[in-house]
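Take a look at this one; I'll ask things after.
Chains shown are a subset, placed as in the full complex.
Labels run A, B and C following the written order; every chain starts at residue 1.
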């Protein structure tokens, strides 16, 4: 069993309204040293696959087609081997 | 002449759209997104709502519904394909219209009447309008239209921008409220014309939208 | 959490764990005596759930019994998921309110969201299509980050659930006062529409019939939520909480549509439907059996589970959302199972109806609970002592006198008070128009929703001014009913029924219990005269933080019927040159008002008077004038008095007014009840004056200038509409951003 951790962020050119809102909230709360905040998505997916190559290919495939919108988002991911019922975090 | 209103799990403006079409004498019925055949229909409407809860991203999961292959086929065949609100979001996710609808610039759902400018009056969706500006309700949290500069330039040059906001409520690029494809048969908009067809609700500015579509479908018959 | 095997009945007795679950020693002893043995862990748990105040109403029932709930329209009174009224043409309207106060304090977004989800299930479990949601909210003053966080979360939660499921949130009310800072109120009301032949009840009749579980899987969400809602809040124990319930409006939309389809297509085989609310599977199943005079036998291994290793106690007490129980005729189950399966929903037979009156639970082939159903569902009633609050005895009779030295500034300050200012910056987050039936949108008096295919429309509103109740619980409660009715009448509709949300402090405090009893009395008295039976409601007690109770806050949800929607009237002035009239007398009514609060920082003194007869007469007059199409606009007067009423009609109509009155200027702020302002077109003036006689006084004209003027007997007030409206419109968002 594989565990894919997938990190999705906006492409640099895309305005991230939520990140902006959080940044100004942090500033109001006196966290003054903060220069940039961006909010993305984080997925944990457990999957069965023949081997690491197959798992990698599968993660790429479904992330490209479903998890992200290629107009605005980009991603990276880590893959690890886990036991059936291991806790994830 | 027959129109289909597609119901995705989580669609919630399907009946509003159906009743609006029927009020204008259009023979319409609701069709589940589990179907995969639109041969019997001359026009397809994707209504508002929260298809699949809008989980992950608006329209992201809906684009893989069985019906979507048929919707793409219908678009390629030159039939009218209209998406309102969530329907617009689904059409962009499915690649039938360019760009993407993002979280409103000031995050949060907004429901209110907004002024729209009719940017291109010579379309299948606007030809019955006799004014340049109308009031139509919006109701969305992710209506902030994004497309890259090249795409925006193309939309402008080809007059594909059909409606613009008079006062941009959500941060949309170029104040875009509604666009169509180059061929002019696929159209999406965030505001809800189907909520503005009945005098009793106090706003009839959506009527010419449906009249335009009606005359277009009849002409195509 | 231990499993049942580990904790023996003796351990339950000796450790007194039942006390933590809210059972008293006396109650526990009663269980032991009645069962004639020690209850085991699971049994003790289910008694504690069923006998909590939130589920059993054991403390409030002796008072609620007095509610008047029958007239010619009532098809279903209190006792079911929601009440039902006949509205002609074989149609019926269904409505109820629900509170989610404590959950919303702990977790504002999910607390409010699941409140909406829960009240909608109450409606569609009756077989009705929900058509509208309203809310009634109370928060602390908008001057601190914590309150901002609660306000933002609650508003987003109501929006997040209601918008997604596609039921418009059409109205409500929001108030601010320091007493709610540690205990906000989040009441939601839902209204549904049905064909009378589709009526469903939550009963488990017929031996051998199947109990079918439908919807979301069960997790450990909100375990002991019912006992939690029935206990006072202490800031020290704020972190001592159960797993937060998370709502899934997408799933509920599927459950709702499938349930309504089942009712439409298969009413012949559906015996009963019940939603799972407080105390989840436990209360829904036991109440269904008890109401039918039957027993029930459940196999808990069949319950769809989201988490592993759940115990019977957890399965029964879980408050996971979006779940329903169906009772279906034996042998016909497959039809229902298939229907839900097609909608991609879990639907499983988990038990049967029996005729032995026992509530029996099985788990892993063992009987883990076996108790008499009726005993379980009928908590021992408690008659509590009551005494008039000390504070009421010492209130002074004199009415407060507003300081109007700088009249203009006083008015500008007043319209910027959060309780007076427009709430549109908050309610714009709610989709108020989905379903395309909203005729009068939020921002007026009552909201109006048309019934498609007929000429009818339903008016709805929620109201209560808790400050009045604080000064006089009974009269204040009457005034809440009166205000709700005025709001309904202002649209042209006739009030037809009430649901309530009784938010009070701890009933164990005799002063609070007195307030509750008095409020119910007041509601009842006026409801009878208005012919608006109280057909459903909700009680939320223990609204206290660190020993400080909220103001007595009985929210009144009211529905009215307008038989010809084309007659609907709105609050906004229509045309320059129309005459403005005030209906009803104005007197020195200042104790408990917004101006007193603004100028003194508190409310004090005996509440001004309320006259039932004037109220009813004035309402009838307005309805008669609307019936004859004589009125261009109608607005009732409430918080802020005449000045606020005039301004709101001006803002809504984008027109101004020139008013002349022989009152002195402080009377502009009086909150004397039973008043309306109306505007009348020139051609209708004579007919109107003939109809109303002395009951209305002409006070001015509508104008299309920017300047609004009021010449009182002592001062001339001049205001710019644009400037004043900006303050009214933006005040809440300014404060939230500050």
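Heads up, the rule we're going with is that a residue touches a chain if its C-beta (ideal position, glycine included) is under 8 Å from a C-beta of that chain, and two chains touch if they have at least 3 such contacts.
Note that this is a predicted model, so its numbers are computed, not measured.
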Per-kind copy numbers - full assembly in this file: A x2, B x1, C x1
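What we mean here is this: only the chains that are shown with their structure count from here on.
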Chain-level touch network, classified as line, ring, star, complete or other: line
Distance from chain C to chain A - Cα centre to Cα centre, in angstrom: 41
Rounded Å distance between chain B and chain C, as computed from the means of their C-alpha atoms: 36
Centre distance in Å when chain A and chain B are each reduced to the mean of their C-alpha atoms: 31
Of all residues in chain A, the ones touching two or more other chains: none
Residues on chain A engaged by chain B in the complex (per definition of touch): 13-15, 17-18, 21, 66-67, 69, 71-72
Interfacial residue positions of chain B with respect to chain C in the complex: 9-10, 12-13, 15-16, 19-20, 48-50, 52-55, 108-112, 137, 139, 141, 192, 194-195, 197-198, 200-202
Of chain B, residues touching chain A in the complex: 56-57, 60-61, 64, 93, 99-100, 102-107, 144, 146-148, 171
